[in-house]
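Quick notes on the structure that follows.
With one protein chain removed, the remaining protein chains of the complex are shown where they sit.
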Amino acid sequence: MPRWGMVIDLDRCTGCAACEVACKSENNIATVAPEQAALGRTISWMRVMAEVEGEFPNNTLRFAPRPCMHCDNPPCVKVCPVEATYISPEGIVGQIYPRCIGCRYCANACPYTVKYFNWYAPTWPESERAHLNPDVSVRPKGVIEKCTFCHHRLQKAREEARAEGRELRESDYQPACAEACPTRAIVFGDLDNPRHRVSELRHDPRAMRLMEDLGTEPKVYYLTPRT
Amino acid sequence: MTDDARLKLRALPDDARKLLAPLVETTWRFRAAATVLGAIALWGLTAYYLQLRFGLGRTGLNQPEYWGIYIIDFVFFIGISHAGTLISAILRISKAEWRRSITRSAEFITVLVLGFGAIQPIIDLGRPDRLLNVFLHAQLRSPLLWDVISIGLYFGASTIYLYLPMLPDLAIIRDAGIKAPRFYRFLAAGYRDTPAQRARLERVIGVLAIVVIPIAVSVHTVIGWIFAMTLRPMWHSTIFGPYFVMGAIYSGIAAILIAMVVLRRAYGFHEYFRAVHFDYMGRLLLLFSLLWFYFTFAEYLTAFYGAEPAEMRTFWAKVRGPFAAPFWTMVTCCFVIPLALMCRRATRTPGGTLVAGVAVVIGMWLERFNIVVPTSVNPRFEFESLGHYLPSWVELSILAGTFAGFILLYMVATKFFPIISIWEMREGREASVREVAERVAGYLPPEPVAAD
Amino acid sequence: MPPLAHEPGHLGRRRFILTLGGGLAGLALAESCDVRWPADEAAGPGWAPGLEERLNSTCLVCPSRCGIRGRAVDGRLVGIGGNQLHPLSRGGICPRGAAAVQTLYHPERLRTPLLRVGARGAGRWRSLTPNGALTFLADRLQQLRAAGRPEALAVLAGYCAGSMDAVWRQFLRAFGSPNYVADAYPDGTDAIMAAMHGIPQRPSYDLERAGLVLSFGAPLFEAWWSPLQAYVAFGRPGEERERHPRFIQVDTRFSRTAARAHEWVAVRPRTHAILALGIAYVLIKEERIDADFLARHVAGFDDWLDDRGTLQPGYRSLVLRHYRTEEVSAATGVPIERIVGLAKMVADRGPAVAVCGADVTQAPDGLPAGMAVHSLNVLTGNINRPGGVLFRDEPPLAALPPAALDAMTRRGLARSPVALPAPLGAPNARRLAEEIAATQASPVEVLLLYYANPLASSSDGATWTAALSRVPLVVSFSPFLDETTSQADLVIPDLLPAERWQDGPAPASYPYPVWGIARPLVTSPGGGRSTGDLILALAARLGGTVGASLPYVDFEALLKARARGLYDARRGMPFGDEFETEHQQQMQERGWWLASAPDFEAFWTALVERGGWVDPFYDHTDPTRLARTAGDRIELIPQQLRRQADGAEARDPYRFRTDDDRTADAFPLRLNPYRMSTLASGTVGLAPWLAERPTTFPEVHWIPWVEVHPMTARELGLGDGAMVWVVSIRGRYLAQMKHFAGAARDVVNAPYGLRHPDGTLANPLQLLDGATDPLTDLASWCTTFVRLERA
Partner (left out) sequence: MGMRVAWLRRRVAQVRARPGEFGIVAAALLVVSGAIVAVAQGPGVAQPIAFNHRKHTQDLQLDCELCHSYVRTGAHPGLPSLETCAMCHQATQGTTREAARVTELVAQGRPLTFEKLFRLPPHVFYTHRRHVGIGRLECRNCHGNIALTTRPPARPLVKIRMGFCLDCHRRSGQTRDCIACHR
């Protein structure tokens, strides 16, 4: 059984946010109106967190691209009253939109703040509906949504591999963010498969995980920047 | 109302006549107040309709401020609900004789406010249409589900606990025939107040009083756990269970005090709510203000001393950051004012307790605000610390509507049920003096028998 | 206990309760059966079989021309990813490229040609059929020729390097007009190279093989020629530390490039060049320069005797005289140790390539400032070497047939162009506008605008407004009603990049010739014709010399005809993976060449399937790629400049003013406009995904903003997020003010090209003071002072 995970090399990341937009395009993430955005209701499953520290001319940037951590011990799953969010046998933390009652308990329980709520139904100009990805549903109003490691790509990759009668390859299943990254800072694969690059990279001395002390066992690793 | 009812009322014995008067007499003040409250409640309903129609976007909630006014109200109202059942049960078990005029009004608060509390999380749901999923796909790991269970149990138990001790009074109304005979005949359910029935009733009440206490304690413990079971700074705390129970009782006592003062004035129950009641309840309030301070101090000192950065962001946000105003108002309302007023007998008067009660109710609402909001806007993942929360008019309208709805329902209840127990007063007059004398005698060594 | 059940009321109550229960049960039934789904969940695959197609193409959104791979499902373009085979972008993509699907299906996109019916700019239009528009335009052009005034046709084109540029030039030449003006992101670097190397061409930078990338204000990760080129170089050899190029960003603000480069050197505005010469001073003093290279290939380093026999100071004397480290430190604000450290790094971590950005050249003395930056590459001898500055050639495409000329075309071409070129540069939009606006009877009667929106993108909007009002017929090919297009008389909207054939050669910054092919990924739902096809059809309609000069049925045919040049060149290859590319490069280095296709048809098929053509080999030994000046030497003190201006300035180009006159206290803050990575051109509004989060920092959404240091803002009494007017002597615009600790205390950082949600442009360029570099005509972006007023 694979255990899907991600390694993000902060040394290579330029903060260009290609991952963000690629994710939004892949996963039918709608924009919200300007006044809604000002309220803090934008949705961005993958998000380059960045904060400027220090004073001119000695600024530094604290930053990290942040998808869902797909914890092995996910705090969000424990608290869901209806099992709308759960962890699959392959370690992907799924969100089942038609089950979700929108109580937002999982959003509060997540220490990484990766869960987004549809305060209104997502809207698109009629013409823009043409670019919606048919592999991903458009969420209704009032439910939680989050990064799924593009698991629909896994569904399709499995289908393809079975149709061709072969095993799934590392390159078959890559989330949109990893695929888009121009500096190849995002590496994705099976953490337990020694032939996948992530399984090697996560043992790099620079590898760390966010808030490891919480015991959530995230499956997203970061390679800290060299100075 | 008919003159016939008045005549029938006049024929009743003293206690019953006075205590049943609100059931037949309605003043213009009552009607005016009911109209205003009804209008506010309707306004709140309209606001909820808008929210239902367009989505939770109509609130001021956002990311990471996922929970706001509704959850604050939920905790607050369920807290108030500890007023009745728990306090009356404790007083009953401890055989505090001065309880007799207080228990009924307190129990009514419990049952009514519990309903208003329980609907708050439903108002807060993104998909109220999928509410049934909570039962169809219940996931017992979730503290939210524990809550559904314990609130359901508490609601059932406290409704019975309100109804059963009311049976003799309902029988009195039925027999007096002053109002809606069929209604009271149904409710009285054939109770005739025979000694056998009375004895059985008292036994059941005694058992219920014991059963209801652990349920009540569980309710607010579990609500505290909803927060404490997450890993969020200043929520993830073992003290939250007892802290919430204590706070619930505290706000409950304050709510009873306010109800007592208002009932006393509105229905002229001066003889039933006497100085001693306010004095004793005031002492209770004093005790709980000290307890509140102890718990709060322990909670904040622990967070401060540990000085975990994530916790400290929330801590400072409350103590001297953007939430300093609600925080220090809370301390003033929950501690300074009740302590100052209740520690002196001279201010443990109806007026003094009213001021203290109102302060505590406001303070306890703010306490819930200070628990929910500052932690929400300061998530552990510090990049997101751009949170802010300004409740929208929809939320405030629903808040006002809920308060108005509760008060209105309470007022209406006083028009259908005696808000002070008639039979317990009668029992007090008839049996208690002797019983208390015997009990007190039982505390003492037997009097020496004179040597003959 | 009395029996109660006979009362009717009692029965009613119970029935009521049971009915209510039944209703609830019914609802539960309906809910659990999933009988019906609300309309808001109705967006699904629906009817379509979900047939997918993935096609390689080239992104035309910015000059980088990266390789893209479109994913079309049932004829809808649902996603744009990177093309792994593209040598420049290697499968990566930027946010703008990924968001292009939103531009494609933008609700405001024009689908049919529009003819103005009301007053100019009143916004009243009549739809034309594509053929009607073609006829209308052809008739007007015929009239020009009939009147014997072919030169009254002018074309202003935005960045369209490749065959579109060639087609426009050919069209105008055959028509008989010398008035082709390309407004293609001028940054003055071609003028620097022309002056110092005698090569009037933008330089290439071999970032990937450089040891040190020292960028002077070049927004490598933002609106540079090719951010993807910089990304790939920055991210590529992550595991092998030694080969990792070190990026140092010299910048006036804490830009994203500055933040993510390995080091940021903050300098005061207008002092980049001074820092460069300060570094040169240390290199010369410490003798860490490439003396051999200087001796063999460089003129003007040492003092020399001019024609009149007077001793002229060389570069060395000038630098040693004026750029002592303490003085440089005082002028730039960079500590002395830092300057010495930078110089040491340039010497030790070579090859060090100094990249000159528009921040340096868009100044009154921009050209010499850019020369100062480039002189570092000369000092270290890092020209035409791996990891250095290169001059690469263009893909060897088959030329268009020689333009057919008749008497009238010859006469027209002999006329002097309306816009004369700058002393060191090409004809430019600024001069065109000035000339048209200056005369009552416009020398231009028909003006065609191709991806040009000068009302928004130029700093002389007023001149352009006047100029446009003088031209009888203004035609725009923009698919959106941008500022200039709304002032046009005729709009013939182009198809969007994902719907048309075009080519996209890699920008000059990339050291290898690359010819990307952009092909339709989906068919345009509204029909329509790309401007390329339109011009070919127009040529056919006009016939005569024009028709004979552009004998192609459509643009695809034209591209295919030109690709034959690649096939015949016996070099390069259709795009391949990294192994194939490396292999080809090594073969060509040894003088071999691997043919990739048995015949031209197969070659063309491979080209289209793989996305284009690349020649991965660069000849570092070719001396013509070093200097083509009179003496075949790189001139540190360019003789061309001496001829241009005779005086102190020419003898010593390396003197810079930093004492800008700020208009007393009325305008206390320096305006520092910059281009965004998410938006470089200003012709199209941002895709919603980009507008919602245009940058990773500061935290802004939708609303155009300016960045001000928190202390400065506090002194002005302005809170974070306040709406302000940015006011200069020339105008004002509205923006949201963000506190930004990465801004210098006395500047306002102003991103260019953003729009308010209502569509109005928040344009700092309208505020510029109008100063230009007289040698290149580039507008100065760094000498304007502003104040902030609460809105």
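When the chains are written out, they are named A, B and C in that same order, and each has its own residue count from 1.
By definition in this document, a contact is a pair of C-beta atoms (placed from the backbone, for glycine too) under 8 Å apart; a residue touches a chain by one contact, two chains touch by 3 or more.
If you're wondering where the values come from, they're calculated on a predicted model, not measured in any experiment.
> I'm checking contacts with the chain that's been left out. Which of A:33, A:96, A:130 or A:168 qualifies?
A:96
> Taking the entire complex into account, which one of A:136, A:178 or A:223 touches the absent chain?
Looking across A:136, A:178 or A:223, the contact with the absent chain belongs to A:136.
> What subunit A residues would touch the chain not displayed?
86, 88-90, 92, 94, 96-98, 134-138, 148, 151-152, 155, 159, 162-163
> Can you list, in ascending order, the subunit C residues touching the missing chain?
Its contact residues with the unshown chain are 1, 3, 5, 11, 14-15, 18-19, 21-23, 25-27, 29-30, 33-37, 41-51.
Simple rule for what comes next: only the chains that are shown with their structure count from here on.
> Nearest whole angstrom, what separates the Cα centre of subunit B from the Cα centre of subunit C?
67
> Let me have the rounded angstrom distance from the C-alpha centre of subunit A over to the C-alpha centre of subunit C, please.
Comparing mean C-alpha positions, subunit C is 31 Å from subunit A.
> What parts of subunit A, by residue number, touch at least two of the other chains?
As it turns out, subunit A has residues touching two or more other chains at 50-51, 121, 140-141.
> For the complex, give me every residue of subunit B touching subunit A.
Per the stated touch rule, the residues are 54-57, 59-67, 121, 124-128, 130-131, 133-134, 136-139, 141-145, 148, 226, 229-232, 376, 379-384, 386-388.
> Over in the complex, which subunit A residues touch subunit B? Could you list them?
So the residues of subunit A touching subunit B come out as 36, 39-41, 49-51, 62, 64, 66, 75, 78-84, 99-105, 107-109, 111-113, 116-121, 140-144, 210-211, 214, 216.
> Name, in rising order, each residue of subunit A that touches subunit C in their complex.
Subunit A reaches subunit C through residues 9, 11-18, 20-22, 24-26, 28-29, 31-32, 34, 37-38, 42, 44, 48, 50-57, 59-61, 63, 98, 121, 125-134, 137-138, 140-141, 176, 179-185, 226.
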